[in-house]
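Before we start, here is the structure in question, set down as structure tokens.
One chain of protein is taken out of this complex; the other chains stay put.
Then we have chain A:
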């Protein structure tokens, strides 16, 4: 059987060892800083830094491929729509208009093309750090970190328990679909029209819900029986004490934010267009 498990990829890089809470701070600040700017130079630098961090973490590409392609396709589709619907949008930012590709009803100008390029880079800048967070943070360490950042431990554990049971439910869902398929109520091409197949898929929902509810009952019994939620605080077997290094990174994150804000106000205030 396929080894269904979470997204976490075991490893021992700098990022695997980094405290989950610090990683979360890094992700948040990185995102904020990215959204401050609309400047290709900034994104190029950040992307380069992000990619090198990702390489350092040694997450195998095949694990990340799905998310990578999903974001790439989203970015491309997004760009195409911007170009088709508002082919002269760039002009509102640069106040210049250099016609480039005639569309018939309008013309795409260089400004818009460059705007779309910058925007795509912006999204791409977020990708490495997000992947880094997802793939190097152990779900239970993450729960411990959330708790450390002040989130109630019940909520934090709910996140962790969801990670724990998603593979079980996926397996269950597949079993139900198999049973339906064998009775001729499948969802593959030979099983009827698209509508019929969609209807067959919905048949699986009720049994899945029922068995999830049963599952939840057993899980909550198991947790109650072992004293979950009876004390205002709990400790974490996998929790880590923040090291000096972690604290330093957290400090660097704050500095990054400060530098970002300063750069935004002084050097790179708006959309950067080198050909204007």
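By our rule, a residue touches a chain if its C-beta (ideal position, glycine included) is under 8 Å from a C-beta of that chain, and two chains touch if they have at least 3 such contacts; residues count from 1.
Assume contacts and distances are computed from a predicted model.
A.B. asks: Can you pick, from "ABC transporter ATP-binding protein", "Heterodisulfide reductase subunit B", "Nitrile hydratase subunit beta" or "NADH-quinone oxidoreductase subunit K", the UniProt name of the chain not shown?
C.D. replies: Protein name of the absent chain (UniProt record): "ABC transporter ATP-binding protein".
A.B. asks: Who touches the missing chain here, A:48, A:117 or A:223?
C.D. replies: Per the contact definition at the top, the residue touching the missing chain is A:223.
A.B. asks: Tell me which of A:63, A:88, A:215 or A:264 is the one touching the absent chain.
C.D. replies: Final answer for the missing-chain contact: A:215.
A.B. asks: So one chain is hidden, and I want to know which residue out of A:117, A:179, A:251 or A:267 touches that hidden chain in the complete assembly.
C.D. replies: For the chain that is not drawn, the touching residue is A:179.
A.B. asks: Tell me, which residues in chain A touch the chain that this view leaves out?
C.D. replies: 1-6, 138-140, 160-161, 163-164, 167-168, 172, 175-176, 178-186, 188, 190-192, 200, 203-204, 206-207, 210-211, 214-215, 218-231, 233-239
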